[in-house]
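A single protein chain has been omitted from the complex, and every remaining protein chain is retained in its original position.
Each chain carries a letter (A and B) given by its place in the written order, and its residues are counted from 1.
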Amino acid sequence: MKGLSMPDWAEFIIANYNYWGVAVLMMIGLYAIIAKNNLVKKIIGMNIFQVAIILFYITIATKLEATIPIIRHGHGHGAHAAGIQAAGYMNPLPQVLMLTAIVVSVATLGVALALAVSIYQRYDTLEEDEILEQLKAEELRQV
Amino acid sequence: MKYIGLIAVLLFGAVILTTSLEFPAVGDPNSPASRHVSDDYIEHALEETAVPNLVTAVLADYRSYDTMFESAVVLAAGLACFFLLRRFRRKPPPYRLYRHIDTGVILIIEKGGKEPTNSDEFERIDANWVPYDVIIEKAAGLVVPFLQLFALYVIFHGHHSPGGGFQGGVIFGATLILLALSTDLRSTLRQMPEKSSAIMASTGLFIYSGTGVLCLLLGANFLDYGILSRLLAVDPVMARSHGILMVEIGVGVAVSAVMIWIYYNLVSAGRHDEGL
Partner (left out) sequence: MIWQLDLIILTLVLICGMAAISIKDLLGAAVLFGAFSFMMCLLFAIMGAVDVAFTEASVGAGVSTVFFVAAVFRTSRSSRD
C-alpha cells in the first residue's frame, strides 16, 4: 500500500507494532508464571515467554523488500557469487541463534514436565498452595 | 499474590514499551544487527562452502561450536528425564488383565495365578483400554514409512531448502511417537527399546564431536572442515559442504532418539508398562 499518504500516527503504529506485540506477549507469560496456582499453567507461561523472545529476535532480523536467506540459483551451473547483494537477503545470524533457542526450550519443557509428574506422584496434587501446606505439615512433624 | 503479580507485570510492560521507542525501525537494512558480520556471511558463504541455504551454512560451519553444545543440552535433557522418573520394577504388579478376543470377556489374573500363554485367543490389555480401532492403527501403520522417508529427505536436502538436522530429527522422533500412540506402548518398546534409543542419542553426539576430532587429527583446528579434502579427495569447498552434511546427520540421530526417550519416560511415569 505504498503511495497512499498515511497520517503520522498510522505510520508510527506500523513502524512499531511488532515490538508492542512482543512486549504484551512477554507480559502474558510473566503473569502466568507469577500469579497462577497450578504448576502446568506456570510451565505454559514459561513457554509463552520463551517464544516471545524468539519473536523479538526474528523481528530484528527482517529487512524490508528482502527475500528469505536462501541464495537463488545457488546450485548447478553458474553457482558463482556474482551479484549477491547483502541488502537483498534477510539477516541469517539471529535466525541461527533462535534455532538453538527453540531446541533448548523443548528440552527444558521435557524436564519441567518430568518434575511436575514426579511432584504429583509424591504430593498427589499440582496446586502450589496445597503443596506448601503439606511441606509445612511435614516440617512441623519432624520438629 | 495476584495483585502483586499484576502490578509488577504492568510496571515491566510500561518500561519495555517506553524503551521500544528507541529501537531501530523494523526492516532497516542499516540497523546495527545487520551491519557487522552478517554481510560477510551473506556474501561469502556460497563461494566458501557451496551451500545455498545460509542458515544451515552459518549453523553448521561458521557457528558449529554452539550447535555441538546445543546437541549436548538435548542429550542432557533426555538423561535428566530418565533419572527423574525411571523406576525399575522390583516386584511384579498386583494383577494383570487379559481379554478373550472372540467374546470380549476380560480376565483379572491375580499374582501367583496361571496366565494364558496362547497369544492367539488372549491379548494383554492396559487398565484404561479402549476398543480396538482398526482405522487409526492401520492408517498410521501405512503412513509412518513415508513420514520417515520425508524426515530423511529433510535432513539430506537441508543444503538447498529449509530444513536440516534438527527439523528432520524431530520429525523422525514424532513418527516413533505416532507408532506408540496408535498401537500400545509395549509393542513400540519391543521395536525400539529404551537402551537402543539411549545408545543412539550418545552416538549422534559422538558423530558430531568425532568429525571435529578428525579435523584435529589431520592437522587443522577443531571443526575446520576444509582439511577433510585430504580424506575425501575433493576440493576444500566441497569438503566443507560434506562436513556440514556429516554433522547434520549426527544432530538428527541424537535429536530423534532423545524425543522418543523423553516420551517413553513421560507417558508411563517411568514404569514403561502402559501409555496413552
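In this section, contacts are C-beta pairs under 8 Å (C-beta built on N, C-alpha and C of every residue); 3 or more make two chains touch, one makes a residue touch a chain.
Keep in mind it's a predicted model, so treat the numbers as computed, not measured.
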Hidden-chain contact residue, picked from the options B:9, B:42 or B:170: B:170
Residues from chain A at the interface with the omitted partner, ascending: 14, 17-18, 21, 24-25, 28-29, 31-32, 36-38, 40-41, 44-45, 47-48, 51, 54-55, 58-59, 61-62, 64, 66-70, 90, 95, 98-99, 102-103, 106, 109-110, 113, 116-117, 120, 125-127
Residues from chain B at the interface with the omitted partner, ascending: 27, 53, 55-56, 162-164, 166-167, 170-171, 173-174, 177, 181, 259, 262-263, 266-269, 275-276
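Simple rule for what comes next: only the chains that are shown with their structure count from here on.
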Geometric centre distance via CA averages, chain B-chain A, whole Å: 19
Interfacial residue positions of chain A with respect to chain B in the complex: 15-16, 18-20, 23-24, 26-27, 30-31, 34-35, 59-64, 66, 68-71, 74-75, 79-81, 84, 86-87, 89, 91-97, 99-100, 103-104, 107-108, 110-111, 113-115, 117-118, 121
Sites on chain B touched by chain A in the complex: 1-2, 4-6, 8-10, 12-13, 16-17, 20-21, 23-29, 31, 33-34, 37-39, 41-47, 50-55, 58-59, 63, 66-67, 70, 73-74, 76-78, 80-81, 84-85, 159-162, 166, 255, 258, 262, 265-266, 269
